[in-house]
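One protein chain omitted, others in place.
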Amino acid sequence: MSVLIEVEGLGKTFADSSLSLSPKRPPVRAVDDVSFSVMRGETLAVVGESGCGKSTLGRLLLNLIPPTEGRVVFDGVDITRLPKGEMRRMRQRMQMVFQDPFGSLSPRRSVSNTIAEPLVSFGLVRSRTERRERVAELLAQVGLPSAFMDRKPRQFSGGQRQRIGIARAISVDPAFVVADEPVSALDVSIQAQIINLMQDLQESKGFSFLFIAHDLAVVRHIADRVAVMYLGRIVELGTKAQVYGAPHHPYTEALLSSAPQPDPDRRSDRIILSGDVPSPTRIPSGCPFRTRCPIAQPICTEERPPLAEASAGHSVACHFAEAFPITRRRSAA
Amino acid sequence: MSETVAPTGGKPLDALAEREALAPEPGLGRTIGLVLFSRPSTIVATVVIALFIAIALLAPVIAPYDPLRQSLLQINKPPSWEHWLGTDQFGRDVLSRIIYGSRNSLIFGLLSPLLAAIAGTSLGVVAGYFGGIVDRVISRLIDTLMAFPELLLAILIAAALGGSFWNIVVVLTVAFTPGFARVARASTLAVKQEPYVEAAIASGVRTPLIIIRHVVPNILAPIVVLMTLWSASAIRIEATLSFLGIGTQPPNPSWGNIIRDGLNNMFATQMPIVSGGLAITIVVLAISLIGDAVRDVLDPEISR
Partner (left out) sequence: MTGPLLEVKDLTVEFGPKRAPIRVVDGVSLTIHPGEAVGVVGESGSGKSITALSILRLVPEPPARVSGSVLFEGRDLMAVPKGQMHRIRGKEIGMIFQEPMSSLNPVMTIGDQIEEAILLHEKMSRAERRARVVDLLRLVGMPDPEQRLGAYPDQFSGGMRQRVMAAVAMACNPKLLIADEPTTALDVTIQAQVLALMLDIRKRFNSAIMLITHDLGVVAEVCERVVVMYAGHVFEEADTRTLFRDSRHPYTQGLLRSVPTLTSTQKRLHQIEGSVPPPGTITAGCPFRPRCSQRMDRCATEMPPLVTHGDGHRAACWATAPKAIAQGEAA
């Protein structure tokens, strides 16, 4: 597999740029020195809780927001330095599925207009008939009847709207699709439908897929590799087997064990983290996780652990990743 | 892979849309219907407005007399079969003057708010969407304009440049623009945050098209409400200005100057004052009622 996207030292700080006279809020370091690659045809999941920067990362990868540091190299092109016109054309190769099925479709435009919008913007359809044909094809690919074409979004359920959003994203045959928590707003019985749909589309069309989620269970079926984020940094990155089977970072383990599972016999020898997630305006020094980490040591306050390889393809950002393998779950206080 | 839609093909449902199912959102036709026909008061108001517009448009056809024609033999006559509202101190038929006067009110009442809406919305949307220095400059401009009460501005301009009718139309348009600009800017800021705008950017839509296609249609609701409400104000202001001698110049009739002439002649005949005042009151009331109804219907949409 070759590399499609190379992310180098990416960072994004949101400063309070309002013009008000009241004291400025401290800047928010949403993404902090993130580097990784996305391979062609793979599904990479980015998982973390609120405030970890995963949504910001997704948008940075598509250059929907400009980075404060670092760069994103898409198929050899540094998209963070592209002039506006070229960037717009580049968007044909990278698309997004949004979290909010109700907000991501313009309420006053018909389904057909919404799905065809990328096709029209990039000049890929020449006539109205061609446009309608393509839309009908796309609707079929996402499992919706073509009769939906002329209706407005408000007549559809969340699951159906998400399908429409997916149809829009794949309409231009992109090489890269970012899905930002695409099933979080949906009912449980619909989530499986949408996850399966995306999995099928990814397999048949072969695009690289970045799936952002807050729940490790949701991505388990669909991901090839998983990146776990905390307060703007990647704390663990590895294949599915590595991250689920042999997690090396205490936060990953906490995520895995604290999610309630529909299994009444699963005994809770879980790690329940104490305290709250620190505010992204006041990220702890050294390792940001140290305030809640069951195995924090003095070095964690002083030195920030780099994301380093623990084994082939498996990187962890923890001073003790080597010394404490999975059995740490038992030894944690 | 097929998905079965709910049996009646009716409103599908989700965690977030549950409320909507119990209060379905009507389409444009139904919305207009709801506004105009929901209550007896709005039905009456609609009829009144329709009459008002018809009268103004058909004035040359339905006015029994030339409103400017004076007749020294017929001064200050009380209402009669020949002159339903009697005559004024120049022998002019009051009814015809009222009918023709409605034209000026119509222009002010419809044209000024409409022009102001267009100008204000454009300014507000540009300021809201682009932000930064553009926003700062436009906002200062809006704030400066807003500092002047419309009436005062009109009087100032009249004193400086002459109080002709079209001067005043321009003045009122300028005076109303900041209100629309403010509302448009605020709505644009909100809409800019909506995911579908981001989605349009990701779909490669160019900025001008984003504004026209995605922003403007979704901010229209508060603008429409404001337009109907300011329409009523505009008519009232026109009457006030022409009462003061600014705006419609005599001998051209306007409800305001009909009242003023009537005031000077109050003891001879009261019909001009009464009919002028009633005309203004009725039309302003009718527009206000419609404006309230518009706001009631569109408001749930705004506050969502």
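Order of writing sets the chain letters: A and B. Residues in each chain are counted from 1.
By definition in this document, contacts are C-beta pairs under 8 Å (C-beta built on N, C-alpha and C of every residue); 3 or more make two chains touch, one makes a residue touch a chain.
All figures in this text were calculated on a predicted structure; none of them were measured in a lab.
*Asks:* Just to verify: which one of A:Thr13, A:Thr68, A:Asn196 or A:Thr301 makes contact with the chain not shown?
*Replies:* The missing chain is touched by A:Asn196.
*Asks:* Out of A:Leu61, A:Val97 or A:Leu216, which touches the unshown chain?
*Replies:* A:Leu216
*Asks:* With the missing chain put back, one of A:Leu256, A:Cys287 or A:Ala317 would touch it. Which one?
*Replies:* The missing chain is touched by A:Leu256.
*Asks:* Write the list of chain A residues that the hidden chain touches.
*Replies:* 49-50, 157, 159-160, 187-193, 195-196, 199, 214-218, 220-221, 244, 254-256, 258-266, 268, 270, 272-274, 276-277, 292
In the analysis below, only the chains that are shown with their structure count from here on.
*Asks:* CA centre of chain A versus CA centre of chain B: separation in Å?
*Replies:* 48
*Asks:* Which residues of chain B touch chain A once you look at their complex with the stated criterion?
*Replies:* 1-3, 5, 11-17, 20, 25, 136, 194-196, 198-206, 209, 213-214, 217-218
*Asks:* Show which residues of chain A lie in contact with chain B when the two form their complex.
*Replies:* Listed in rising order, the residues are 19, 62, 64, 88-89, 91-92, 95-96, 98-109, 117-118, 121-122, 143-145, 154-160, 163, 165, 168, 185-187, 193, 196-197, 200.
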